[in-house]
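A single protein chain has been omitted; all remaining protein chains appear in their positions.
In order of appearance the chains are A and B, and numbering begins at 1 in each one.
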Amino acid sequence: MIDFLNAYKRYDPAAKSRWEIALLYPGPKAVALHRLAHALYKMDLFFLARLVAEVSRFLTGIEIHPGARLGRRLVIDHGMGVVIGETAEVGDDCIIFHGTTLGGVRFEATKRHPTVGHRVLIGAGAKILGPITLGDGCRIGANVVVMRDVAPGEKITLESAAHVKT
Amino acid sequence: MIDFLNAYKRYDPAAKSRWEIALLYPGPKAVALHRLAHALYKMDLFFLARLVAEVSRFLTGIEIHPGARLGRRLVIDHGMGVVIGETAEVGDDCIIFHGTTLGGVRFEATKRHPTVGHRVLIGAGAKILGPITLGDGCRIGANVVVMRDVAPGEKITLESAAHVKT
Partner (left out) sequence: MIDFLNAYKRYDPAAKSRWEIALLYPGPKAVALHRLAHALYKMDLFFLARLVAEVSRFLTGIEIHPGARLGRRLVIDHGMGVVIGETAEVGDDCIIFHGTTLGGVRFEATKRHPTVGHRVLIGAGAKILGPITLGDGCRIGANVVVMRDVAPGEKITLESAAHVKT
């Protein structure tokens, strides 16, 4: 747990203390409540699991389906509008910003959400869609839409040149 | 009402039961409260109508102006950050994802928000702006910005080739 709060402290210069992070930040609350929801989900208590997830969404603005599998020391920063789907998997030491979606593009009950590696950074507003894989250490820029596999270490950004007109 | 919940169940493989959808999903709550807000709005009870809309926004993260006209079996999935403007119109059997805006680009009190046809799908984070028309059955991809009419059946996506650099 200390380990987890340190992950926030290490990268957020605006955080003044661990108390502030543990008590006031939405990200740690959402991840802690997801651990509970996921345990209920694995016991086939789907309604109860979803209830916990909806309470968490109401308190934090972060929506994580109880079925999602999240790695260690996941930092969800700011978090409002984050949506993580039922069959999504996220590795260790990732940083996910607000407005990010790990979502699906098909309506069948198979693996339909992304698999995210370790040490991945996903910028604000990015949409990662479909049963694709984001390789270890890749970085996805703000507002980017990704619908294909991303190689380890790759960086993807909205090319600013493509949308500038004066 | 059953009809309405079936629309969710049909397309969301993560939904385990109709009870879960009716009691825990934000979309059906937002649409139900909007029906009330819209009725008050048509009786010129603007303050009360807006109050209902703000309570709905607080509970669901979905902001629908009381003046908006919404069709049957509208599915608003996840919903956080959805904004639908006063003069927007939405047809039947549409699916709208979280972060979508049906908004305006001018500050005059005329028809200034989009008209959306039937069976339209609008992806997460898309911004549909101005008094434009989205034709029946068209599909708007995640994070796309649309400021022109879209033909029936047309598909628009953020061209991934345009924003990839390694």
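One rule holds for everything that comes next: a contact is a pair of C-beta atoms (placed from the backbone, for glycine too) under 8 Å apart; a residue touches a chain by one contact, two chains touch by 3 or more.
Remember, predicted model here, so these are calculated numbers, not experimental data.
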Requested in this report: Give the residue, chosen from A:L24, A:M43, A:A109 or A:A151, that touches the chain omitted from the document.
Outcome: A:L24
Requested in this report: For chain A, enumerate the residues touching the unshown chain of the complex.
Outcome: 11-14, 16-17, 19-20, 24, 26, 59, 61, 78, 80-81, 97-99, 123-125, 141-143, 157-158, 160, 162-166
Requested in this report: Spell out the interface residues on chain B facing the chain that's missing from view.
Outcome: 46-47, 50-51, 54, 57-58, 61, 63, 65, 67, 80-81, 83, 85-86, 99, 101, 103, 107-110, 112, 125, 127, 129, 143-148, 151, 154-159, 162
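FYI, only the chains that are shown with their structure count from here on.
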Query raised in the report: At what distance in angstrom does the C-alpha mean of chain B lie from that of chain A?
Result: 24
